[in-house]
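Removed from the display is one protein chain of the complex; every other protein chain stays in position.
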Amino acid sequence: MTLSVAVSGASGYAGGEVLRLLTSHPHVQIGSITAHSNAGQKLGGLQPHLHALADRVLEPTDVDVLRGHDVVFLALPHGASAEIAAQLPEDTLVIDAGADHRLTDSAMWEKFYGSPHAGTWPYGLPELPGNREKLTNAKRIAVPGCYPTGSILGLAPGFTGGVLQTDDVVIVAASGTSGAGKSLKPHLLGSEVMGGMSPYGVGGLHRHTPEIIQGLSQAAGQDVSLSFTPTLAPMPRGILTTATAKYVPGTSAEAIRAAWETAYGNEQFVHLLPEGQWPSTKSVLGSNHVVMQLAVDEAAGRVIVVVAVDNLTKGTAGGAVQSMNIALGYPEETGLTVQGVAP
Amino acid sequence: MTLSVAVSGASGYAGGEVLRLLTSHPHVQIGSITAHSNAGQKLGGLQPHLHALADRVLEPTDVDVLRGHDVVFLALPHGASAEIAAQLPEDTLVIDAGADHRLTDSAMWEKFYGSPHAGTWPYGLPELPGNREKLTNAKRIAVPGCYPTGSILGLAPGFTGGVLQTDDVVIVAASGTSGAGKSLKPHLLGSEVMGGMSPYGVGGLHRHTPEIIQGLSQAAGQDVSLSFTPTLAPMPRGILTTATAKYVPGTSAEAIRAAWETAYGNEQFVHLLPEGQWPSTKSVLGSNHVVMQLAVDEAAGRVIVVVAVDNLTKGTAGGAVQSMNIALGYPEETGLTVQGVAP
Amino acid sequence: MTLSVAVSGASGYAGGEVLRLLTSHPHVQIGSITAHSNAGQKLGGLQPHLHALADRVLEPTDVDVLRGHDVVFLALPHGASAEIAAQLPEDTLVIDAGADHRLTDSAMWEKFYGSPHAGTWPYGLPELPGNREKLTNAKRIAVPGCYPTGSILGLAPGFTGGVLQTDDVVIVAASGTSGAGKSLKPHLLGSEVMGGMSPYGVGGLHRHTPEIIQGLSQAAGQDVSLSFTPTLAPMPRGILTTATAKYVPGTSAEAIRAAWETAYGNEQFVHLLPEGQWPSTKSVLGSNHVVMQLAVDEAAGRVIVVVAVDNLTKGTAGGAVQSMNIALGYPEETGLTVQGVAP
Partner (left out) sequence: MTLSVAVSGASGYAGGEVLRLLTSHPHVQIGSITAHSNAGQKLGGLQPHLHALADRVLEPTDVDVLRGHDVVFLALPHGASAEIAAQLPEDTLVIDAGADHRLTDSAMWEKFYGSPHAGTWPYGLPELPGNREKLTNAKRIAVPGCYPTGSILGLAPGFTGGVLQTDDVVIVAASGTSGAGKSLKPHLLGSEVMGGMSPYGVGGLHRHTPEIIQGLSQAAGQDVSLSFTPTLAPMPRGILTTATAKYVPGTSAEAIRAAWETAYGNEQFVHLLPEGQWPSTKSVLGSNHVVMQLAVDEAAGRVIVVVAVDNLTKGTAGGAVQSMNIALGYPEETGLTVQGVAP
C-alpha cells in the first residue's frame, strides 16, 4: 500500500530534506507540497537539487490542503505547527519537525518560547530507551531538535549505564549554517560565515537547552545540570558536539566504554566508532547515521564524547522519516540514505 | 540475478563514490574491494561515510583478486588500469574510471600522457549521440573524465544541431578539490585551498583537453578548436563549466535554444534548466544529474553555456554506474541517487 | 599636513575596507563616517574587525555631514553617489567607489544602468596608460569596478603591445561573495554559497561589461569585442579572472611575454609572476597587489592570462586610496598594506 504524504514548509531546508528522503521511500507518494510566501512557485526554482520534483507547484500551507493525506510533515516556525496540527484529523500521522510538542514541562516551554504550551507528543528519538515503544503506532510525533539529537545520543548511555554524574554536564556544539534556516540575516551571509566561527545563545539561552536537559534527565532518571554553548561553523551542514560529564569516581575506562557499546550495539544508525577513530561531520553528511567516540580524561575526571550528526538528516528529516517508519510498522531504515556523501 | 562486483582503488575518492552508489544498486553485490598501499586496512577508517561497508577489509589490487567477478571497476592511476584490464577475462565487464582507454587518437594519447596507448574502449557518455548504442552489451567501458563530462555535454547540442561554429571554443571550468584526488601535495592542503582560487594546466596543457576536443569533434563531425582552462575552487566537489562558442551568424536565439531542448528533452540525467534559472554545482552534489543554462550574447556573437556537474558522481562514478546499467540492460537510473544533497 | 577624510557607506564592505586602509595612512585622519540605515550605531557592532574605530558613531550620509572634509569617499549604491557628489565643493577631492562616473559613453551607461548619465571622471586605474596623468591633481576620481580591475589589467598589455587581436576576447571570472555586498538575498546566504559555484549576468548582461570593454578599447585604440561571464565562488574575497584573446598570428611567445613585462616592469602593485608560477587569489588577500601569469596556446591561437586581485582592496578601496595618493602627490603605496594575509 502506498501512503499519501504532505510536506509543509517545503521551501525551507528541513522541508527540502524531508522531500529528498521521501523520494526514495518505497511506500509513500508525495502528495501536497506547501509553503507560505513561496506558494504558487515551482519547487525547481527553490530546491533545485530535488530534480524529480522540479515541476511540482507549491500550494499554500493550510489545513484544507494538508487534510486528506495519510501522513503530514510539518516543517514550520514554532507556534505555526501546533495551530495546524490541532485541526488535522486524529488518525492522520502528523510529524512535527518544529519545537511545539517536544517539551514535557510546560513551564520550561513558556520560559524559553514565551507562548502557551501546546502539549507533548511522543519524541522521535527511538534510540533513547523507552521512546521506540511510544512511537509505535503513534499518530503524533515530535521530531527532536538538531542539537538535542547529537547531545542526548552522545551522553545518554553514560547515564543509563550509571557511569556519569548528573551534576555538571558541559556541551559545546558547532553547527553548519543550515541549522539557522534560510533566514535573511546579515550574520548568515556567506561573506560573514566563510572563514570564521562565532557563538550564539551563550549562557543557557538557546531554546534547545531544556530539550537536551529533558532527554539526558530521562536517561539518568534524575535532573541533569547542563551548560550548553552552540557555535556557528563555516559549513552548510553537520553538527559536531563535544559533550563532557564527570564520571562516577572509581569507574574503569572499560566499564565506561561498555556503557556505550551496550546502548548502541544493536542500533543501525548510531555507532560508537572503533577505538582510535574520531568522528567527522563529513562522514555523516546526507545520511541518517550518528557516529561518536569517547575518551576518559582521568586528570580531569571527565568523559568526553564527541558526536557527529547531519543536522538536516538524522537531526531533522531523517529522524522524522525513521520515526514515521516506526509508527507505520516499516523497517526503520526504509527510504533512508544509508551512506553519507563525502568528501 | 545478482552480479558480483569488484572495486579497485577503493581508498580513493573515485573508488569511494563507486562504492557509495553500488550499495544502493539492487542487482549487484559488492565483492572484492581493493587498494594499493592501504590493502589490509578496514574501509571504515579510510571511507568513514560508507557505514554499511565499514568492516570490509581492503584486498590488494591485483588480477587474481579482481578475476572472478562479473563486473570490475578500475579507479586507478593511468597506466595501471590498462595493465590490469589486459589480464581480465574478455567476458568480464571492465569499467575503467581512468584515462587509459578514452582517446581514439593514439598520437594525442602519447603527447599528453607520454606512454604507449592501450587502445580505445566505448566511451561512457551515453548522452552523446552514437555512444549509447556502443555501450549496450559492451564488455569494456572507458568512463569519461570529469571535465569532459560537463564540457562535452554543455556544447555538443550546438554542434549536432549545427548552430555553433567549430573554430574557436573557449572553456573555463572551476573544479572542487576532490578532482585532484587524495594526493598529498602542498597546494591541496585545506589551508591553501580554502578562501582562494587558482588555475592550473593553463594553455592547453591539461590532459582532458584532447578528450574534450574529441567529444566535441564527434558531435560536430569535424575538428573543433579549443582553449581550455581549469581552475581549482574552494569546495570539495562539483565542477562549474563555462563553455562558449561563436554561433553561426544569423541563427536566432530560439533556434539555438531549440538545439539543446531537442538534444536533452528525453534524457533523464541531463537538463536545460527553465529560462531564467542558472545552475549551481550545489544542486547536483551527490547526484548523477547535469544541469545547464545558456545565453546568447549578440554583441559578442557567442553562445555561453554554463554547466554544473558533480565531478565524482556523473563526472566519474555515476557515469560509470549508468554505463554499467546500459551494458547490462538495466534501466539507466538503477542504483543512482536521483536527488542531490543540498544545501 | 594631515587631511580630514569622510567615508560614506561605512557599514558596507567597500566602506569598511576604505576605513581599514585609511587607519594605516599617515597623512589622513578619519573624520565623518556615515551610513544610511545604520546611522546612529557604533561602528564596532557593524565592522568588528576595525578595532581602532569601534567606538565611532555612524552619522547619516548627507551632504552637510560630508562637506568640510578634504577628501570624501563615496561607497554608495549607483545613483546615490552622483547625487551627493554634485553638491560637494569643487575643491574637495571626491572619490567614488560606485559606478556613476566610470563610463565615457552615456548611451552605454543608460543601456546598462537605466538612468541618466552623471558624467565621466578620471578613472582610478593608474596602471592603464594615460590614466596616471589624469589622476594627478584630480578632484574627482571614479574608482574602477572590481571585475574591470583584473580584466583590464590582465589583457591591456597585449593590446598596448599590439600582440592581441581585438575581435574576440573571452573573460570568465570567479568572485568572492563580498563583491555582491551585504545584500540580504537568499542566494548569498552561507548555506547556499559554501560548497558550490554558480554564474550570473551571463550573456553580456553584467554591468561591468561595458566598463571592461571601455578599458580594453582604450588600451587597443580600437573597439574590442568581449564575452564576459562572472561566477560566484565560495570564498569571501578575491577575484580570479581568466582572460583570453587571440594573438596576432606569427607572434612569438617571447614577444607576447615581453609585452606584459614591459607594461608592468615598473609598477609596484601589478606583477607578471615568474614563469611557472600561477596566481592564487589567496596571495593577494587584503593587499593592493595584482598578480598574473600568461600562457600561449598555439593549438588554439590564444593567449590566456589568469589574474588574481582582491576585489575589496585593489578592486575597490585599495585602488581608491592609491588614486587618492596620486591625486594628492603622495607616493602611491602610502597607507596600503604591502603584504597579503595568507593562508
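By letter and in written order, the chains are A, B and C; residue numbering begins at 1 in each of them.
One rule holds in what follows: a residue touches a chain if its C-beta (ideal position, glycine included) is under 8 Å from a C-beta of that chain, and two chains touch if they have at least 3 such contacts.
Model, not experiment: these values are computed from the prediction.
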(Q) Among C:Gln165, C:Ser178 or C:Thr209, exactly one should touch the missing chain; which is it? (A) C:Ser178
Q | Touching residue (missing chain; options C:Ile33, C:Leu216, C:Leu285 or C:Ala320) | A | C:Leu285
Q: Using the touch definition up top, pick the residue from A:Gly31, A:Gly44, A:Pro236 or A:Gly315 that touches the left-out chain.
A: A:Pro236
Q. Which residue, A:Gly40, A:Pro77, A:Pro129 or A:Gly196, contacts the hidden chain when the whole complex is considered?
A. A:Gly196
**Q.** Contacting the left-out chain in the complete assembly, out of A:Ser225, A:Gln268 or A:Thr334
**A.** A:Ser225
Q. Mind pulling the subunit C residues that touch the left-out chain?
A. 13, 16, 20, 23-24, 42, 44-45, 47-52, 178, 194-195, 236-237, 271, 273-274, 277, 279-280, 282-287, 289, 291, 337-343
Q | Absent chain, residues of subunit A that touch it | A | 168, 170, 172, 174, 191-192, 194-200, 202-205, 225-227, 229, 231, 233-238, 240, 242, 244, 246, 278-283, 285, 293, 295-302, 304, 306, 308, 343
Q: Touching the hidden chain in the full complex, which residues of subunit B are there? Just list them.
A: 13, 176-178, 180, 182, 184-186, 188-195, 234-236
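The rule we apply is simple: only the chains that are shown with their structure count from here on.
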Q: Quick one: how many steps at least from subunit A to subunit C, stepping chain to touching chain?
A: 1
**Q.** Chain ID, smallest distance between chain and overall C-alpha centroids
**A.** B
Q | Rotation angle superposing subunit B onto its copy subunit C by C-alpha atoms, nearest 5 degrees | A | 180
Q. How many angstrom lie between the CA centroids of subunit A and subunit C, rounded to a whole number?
A. 45
(Q) Could you work out how far the Cα centre of subunit A sits from that of subunit B, in whole Å? (A) 35
Q) Where in subunit A do residues touch two or more other chains at once? A) 13, 177-178, 194-195, 236
